[in-house]
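Just one protein chain is left out here, and the rest sit where they should.
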Amino acid sequence: MDIWLPENVSTFGQGVDNLFILIYWITLIAFILVTATLIAFLILYRHRPGHKATYIEGSTKLEITWTTATTVIVFGLALLSYPQWNRIKSPTELPPADVVVEVSAKQFNWDMTYPGPDGEFDTEDDLQLENQLHVPVDKIVHIRLTSVDVIHSFFVPNLRLKQDTLPNRFITVWFEATKPGRFEIPCAELCGFQHSGMLGYLTVHSQADYDAWKAERWPPQ
Amino acid sequence: MNPTDIEITESRPLSNAKLAIFILLGAETMLFVGLIGAFLVFRMGSVTWPPISHAEINLPRLVTGINTILLIISGYTMFQALRAIQKDKIKQLRNMLIFTGVLGLLFLGIQGSEWIQLIGKGLTLQSGIYGGIFYVLIGCHALHVFGAVIWLAIVTGKAIRFKYSYTHHTGVETCTIYWIYVVALWPILYILVYLA
Partner (left out) sequence: MQDNENKSHENDNDEHHLPANGDNGTESHDHDHDHDHDHDHDHVHDHDHDHDHDHAHNHEESFISKYIFSLDHKMIGKQFLLYGLIMFFVGGGLALLFRWQLAYPERPVPIIGASQQYIDDGEVVTAADRMWEKIFDSDKEEWLEVNMPSGVIEPAFYNMLFTMHATIMVFFVVVPILVGAFGNFLIPLMIGTRDMAFPVLNMLSFWLAVLAAIIMTAGFFVPGGHAAAGWTGYAPLSADPQWTGVDWGQNLWAISLLIQGFSSLVGSINYITTVINMRAPGMTFFRLPLVIWSLFIVAILLLLAFPVLSSALALLIFDRLAGTTFFSSTAEGGGDPLLWQHLFWFFGHPEVYILILPGMGIASEILPVFSRKPIFGYHSMVYAMITIAFMGWIVWGHHMFQSGMQPGLGTFFMTTTMLIAVPSAIKTFNWLGTLFRGSIRFTTPMLHGIAFVSMFVIGGLSGIYMANTPVDIYIHDTYYIVAHIHYVVFGGSLFAIFGGIIYWFPKMYGRHMNDTLSKIHFWLTFIAFNCTFFPMHILGVGGHMRRISNPMQYEFLQGFQGINIFITMSAFTLGFAQLILLYNFFWSMARGKVAEKNPWNVTTLEWEAPTPVPHGNFAQIPTVYRGPYEYSVPGEESDWIPQAQPEHAPATGGD
């Protein structure tokens, strides 16, 4: 059984995973060092008859050392995260869209609205599907997220993408899938009694498949 | 009294009661920070204020302005009450306390009548966030004034029964601190809610 991150299929996902793995190693090493020190101290300085504890009140030099070291590490991590975060979430760095889909969350479904052949929303040829998100591979997809009732959260584990949806507000997120396949879109924010089981599917098509799907589902009427 | 016990008493810059009131005011401030924060979030999040749905509503700025002055005067008279007892003038203490209480009640009365008029004009708790936050924020302050008036009434009652003296008047002090806090809070709310 796989007990690590699920397969990543988005262009920015690797950046998230790299940061995750970096933090994993930093925290693992920190944990091992601290725990090893702790255990060593517990063994070395256990109470033995005749031995007395040494009176040490502290050490300013050490305090400064570990304060600086921790500050440097956490600041370094913060610096590494800025570009990744902005790339995924910043509205100013949003890459231009090849495909736009409107996703409206409601208790307990994802309503996916496609603009239809005219490329415009709120026109007659819009296509509405429940829980089925179809996108082409290697294309930049914009998802305009909203909700009709409470807060939900659009979560695609394989894309490393998560964004809460808010009623009466549109939030645009983007992704570019790197591999065709079918992936799950659970709701990640408690949204009511059937929150568990609120589930959509993302189907990433190869360009040819996508065109075929479009031809079938977006017939010019 | 043990000698050490005396030492503790004398090293305190503030008595327990006064200190407790100041600490309480810290919590009161945070309560209003929460409500004013909510007000500001709505205010900043709305293109126009009042929102278009309530564009016709005019808050009674002038009357409330006069009311503001009344409340500030009551703060002054309350302070005079404290000064009076510090100089051991019991009669002046009584008069000033009563005067302050009357001003406080007058403030509440005027505000109440304004509320009745506003409700008549259609601004209610249910009229969107504009009406909602208005009544909750102003009402929360009014409740504090009401509480302060009740406290003042108790203090006045004690003053009339000669319970305070030059040396023993912590009750007057704490009540003054609270009263002045409630008075000082009001102009901020007036400017935020009525003027700005």
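Each chain gets a letter, A and B, in the order it is written, and its residues are counted from 1.
One rule holds for everything that comes next: a contact is a pair of C-beta atoms (placed from the backbone, for glycine too) under 8 Å apart; a residue touches a chain by one contact, two chains touch by 3 or more.
This one's a predicted model, so the numbers in the text were calculated from it and none came from an experiment.
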List the displayed chains that the omitted chain touches in the full complex. A, B
Please give every residue of chain B in contact with the chain that is not shown. 1-2, 4-5, 7-9, 11-12, 14-17, 19-21, 23-24, 26-28, 30-35, 37-38, 41-42, 45, 51, 53-54, 125-130, 132-133, 136, 140, 151, 154-155, 168, 170-171, 174, 178
Contact with the hidden chain only, please: which chain A residues? 1-6, 15-16, 19-20, 23, 26-27, 30-31, 34-35, 37-38, 41-42, 45-48, 51-59, 62-63, 66-67, 70-71, 74-75, 77-78, 81-82, 84-86, 88-91, 107, 148-151, 153, 155, 157, 160-169, 171, 184, 186-197, 199
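One rule holds in what follows: only the chains that are shown with their structure count from here on.
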Cα-centroid distance, chain A relative to chain B, in whole angstrom: 48
